[in-house]
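Only one protein chain is missing from this complex, and each of the others stays in its spot.
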Amino acid sequence: MNILTSIGEVSWFILLVAAGVAALVGYLYSHFKFYSRSWFFPAVLAVFPALALAVFGGLLGGYAFKLWLSFLAAEAAIAVFFRYVVKGRHTVPYLLLAPAFVGLALLLVYPFVFEVYLSFHDLKLTTIMMWKNTGTLPFVGIDQYIKVFTTSPLSETTFWQLLLRTLVWTFSNVFFHVLGGFILALMLNNSIRFKGFYRTLLVIPWAMPQVVAVLAMRGEFHATNGFVNIVITRLLGFFPFLSHLGVAPVQWLTDYPLLTCTLINIWLGIPFMMVVILGGLQSISSSYYDAADIDGASYFQKLRYITLPLVRPVMMPAVTLGTVWTFNNINVIYLVTGQAGGTEQADILVSALYKAAFTYNRYSYSAAFAIVVFAMLFFFSVFYLKSFDAAKDER
Amino acid sequence: MKTKLLILAAAGALAACSRPVADTSKTIVVWEQEDAQVAPYIDSVFEAFKKLPENAGIEITRTHYQTEDLRSQFQAASLAGVPPDLLLGPSDTAGLYAVSGFIMPLDGLFDFSRYNKPVVEAITLDGHSWGVPVSNGNHLMMFYNKRLVGSSPPKTTDELFAFCAGPAKQLKLQRCMAFDMGEPFWMMPWLGAFGGWPMDGKKPTLDTQAMRDTVNFYLDLKYEKKYVPMECDYNCMDSMFKEGQAAFIINGDWAISMYQKQLKKDFGLCVIPKLSKTGLYPSPMVSGKYFMVSAGAKPEKLAILKRLLEFYTSKENQVKQYQALTRLPALKAAGAAPEITSDEVSRISLDQILKGRPMPMATEMRAVWDSARNYLGMATTRKLDVDTAVRKMQENTDKKIAEMNQ
Partner (left out) sequence: MKKELSAAAKRKRLNHLLIHAGIILFAAACVYPLLRIFSVSLRPGDKLVSMDLAIIPAGATFISYTKLLGDTMFLRWLWNSLLITLATSFIGVSLASTAAYAFSRFRFPGKKAGMILLLSSQMIPAGMLILPLFLMIMKLKLMNTYLGMIIAYSVSSLPFSIWILKGYYDTIPRSLEEAALVDGTSQVGAFWRIILPLSTPALSIAFLFNFTTAWNEYLVARVVLFSSKQYTWTLGLFELQGQYITQWGMFAAGSMLVTIPVLCVFLYSSKWLISGLTLGSVKG
């Protein structure tokens, strides 16, 4: 019986994939027939992703189609709005943006509003019952925000110390991600042998499931059995004079938890930057370098005046987003220090926030905290983008 | 035209596959956070339950969550109004659910006098019982490697340390014993042996001489005697013991069957040795695993749930559970069954339970765990001196409880 159902399932999947392929073929067919008509591309843009959703969501049955229809309706509404209210001036860009932004609004606006609502109310262990039964919460105004700045979710570290630590964590990580990624990308961008193979090896930290990657690296930092300390011990054996310089095996996890986390996170993040920068390097036409060669420019001059400025537009989003992600990323910190030691020396803002939310169930406080984190990141990125634009105008 | 047909055909195929709606009043949803080797046992009991004639048509779906996920998902599901019917887990989050009104008190529904008293006590808060115990224990014990230690384990810490100082040195072990010193759960037995306990009712009692003694005992083990590893978490101690690099380990009853499998005839189990200094036995925290019933469970389902839980904790199944998982029964009648009393392991485990104390269920315990973990870590890595660490442990716990409940 089990075999029969699984055969049924498999053939269903095959059918599903076949339907997807058929849709694709149909699409390509009509594409080459109609692509020059002006209505075609926007129409395809609206229909194709939605159709793909419907095909892959097919297991859901009728409901997927309802959802798909409302999605289309939302897009149509946007199109109509811009055609008649904005008088068609910007129809094309808005249509192009519509699918992405409908999706974003669907998934991100509601949670954000929800968090803002919570942050002005008081949801915690003792009021959950009330909220569940009546749907209302006591309104406390900006009390939670005041608490964010005056108290701390940790015991030994104040909010401001935490903020400083988070900034150090974020910038050291992003800096080394970019530096490491850049060096590797430059090396890989030469016409050397085994390039594809090397690149594949180099992305392993990114490709591995993060949990396992971090746990494996954590093992390498173990005081007696980790690779790092074993290497240090061996080095001391070969070069005894090093010990006079203060080189000695280190209890990484207990003495320098944040440094350990940073090192591991740098290791994890370099491949991503490397791939992005490598892509960016591809956008630079070799004619620039040819011209520079004729002028007799040195390698570093070329790097400074050609490569860096031209890679910037591609690197900038990765750096901005990388900053935001690192600021909010606690996977490494949680996995490295969450289980052992248990001290708070490696906690950053967001991991402290989670402690308030999940250990102490202070939901409103942590919502306010999250909004504060959000605001900080928001102003940082607006500022950063402004300065980027200014730099671009100068050029 | 052809493309349209194709798309239509695809759409038709999709529409044809809507699923039949299950009869939800007979479907029971269970969420658990057990270790993976327990899942087959749980499923087998459910299967047996479904086979009974009066239970025809009942479906049981079991979903596994990690400990942290279970908590957040259960809270979210309860707030969204779609909670599972049953939760299977330890008692430490039960206080949280009870205060939030996510689970229902079960006093009227089950006869709790049929279960062992301490295990019921560990799930009692504000005079109500919040869960049906399915096993008794979850307590720490001492395991040893017979190949290294021989067959007569130490009875007191003096004997233990004598072994570590003498014969163990010849064995070239990495360390004599291993336990997770960073996790306060492993500290509680020793705290008890020094005459302390972290909670008195709902009041944390951490700033005590007993706590200072315990932390000093840790420091002595780590830095002076060097019987325990410098930096070792759960996985590290577990590997050390499995590889025969440590002669002793303190670990919970959940590890029994794993170590039996790993060490085979060298497997040894004993109660944690008496602390020679005070003459008291270490008292591990005792609780168990419990079924909790969601407050959102439909009233018409309660009869089925009651049948299921009574079946799960029937004498026969409690004995089976012991045989499959080496977990001691919570049911009094099953505890006296010959299959259990005749077994050496269960005798020792039971002995250890009797020396333990029920784990407090109050939500205040969360603040205790959190603070204790932090300051214990600071003290044992010598970042704070013992007196300050213990004082701050108490202060911080009080502060966090105030913030949580104000």
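Letters A and B mark the chains in the order given here, with residues in each chain numbered from 1 onward.
As a convention for this text, a contact is a pair of C-beta atoms (placed from the backbone, for glycine too) under 8 Å apart; a residue touches a chain by one contact, two chains touch by 3 or more.
Since the model is a prediction, treat every value here as computed from it, not as a measurement.
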| item | value |
| --- | --- |
| Omitted-chain contact residue, chosen from A:Val80, A:Ile142, A:Val168 or A:Ala207 | A:Ala207 |
| Among A:Leu125, A:Leu253 or A:Val350, the residue in touch with the chain that has been omitted | A:Val350 |
| Residue among A:Val92, A:Leu235 or A:Ala248 touching the omitted chain | A:Val92 |
| Chain A residues touching the omitted chain (full complex) | 13, 35-36, 38, 41-42, 45, 48-49, 52-53, 56-57, 59-60, 63-64, 67, 89-90, 92-94, 96-97, 99-101, 103-104, 106-108, 110-112, 114-115, 183-184, 187-188, 190, 192, 195-210, 212-213, 215-217, 219-220, 222, 225, 227, 230, 267, 271-272, 275-276, 278-280, 282-288, 310, 313-318, 320-321, 324-325, 328, 330, 350, 353-354, 357-358, 363, 366-367, 370, 373-374, 377-378, 381-382, 385 |
| Chain B residues that touch the omitted chain in the full complex | 33-39, 61, 63-67, 69, 72-73, 75-77, 79-82, 90, 174, 234-236, 238-240, 242-243, 245, 251-252, 254-255, 258, 262 |
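The rule is short, and it goes like this: only the chains that are shown with their structure count from here on.
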| item | value |
| --- | --- |
| Chain A and chain B, separation of their C-alpha mean positions in angstrom | 35 |
| Chain A partner contacts - residues on chain B that touch it in the complex | 2-4, 6-7, 9-11, 13-15, 17-19, 68, 71-72, 75, 78-79, 96, 99-102, 174, 182-183, 229-236, 363, 366-367, 370-371, 373-378, 381, 383, 392, 396, 399-400, 403-405 |
| Touching residues (chain side chain A, partner chain B) in the complex | 12, 15-16, 19-20, 22-23, 25-27, 29-30, 51, 54-55, 58-65, 124-126, 128-129, 131-133, 151, 155-156, 222-224, 251, 253-255, 339-344, 355, 358-362 |
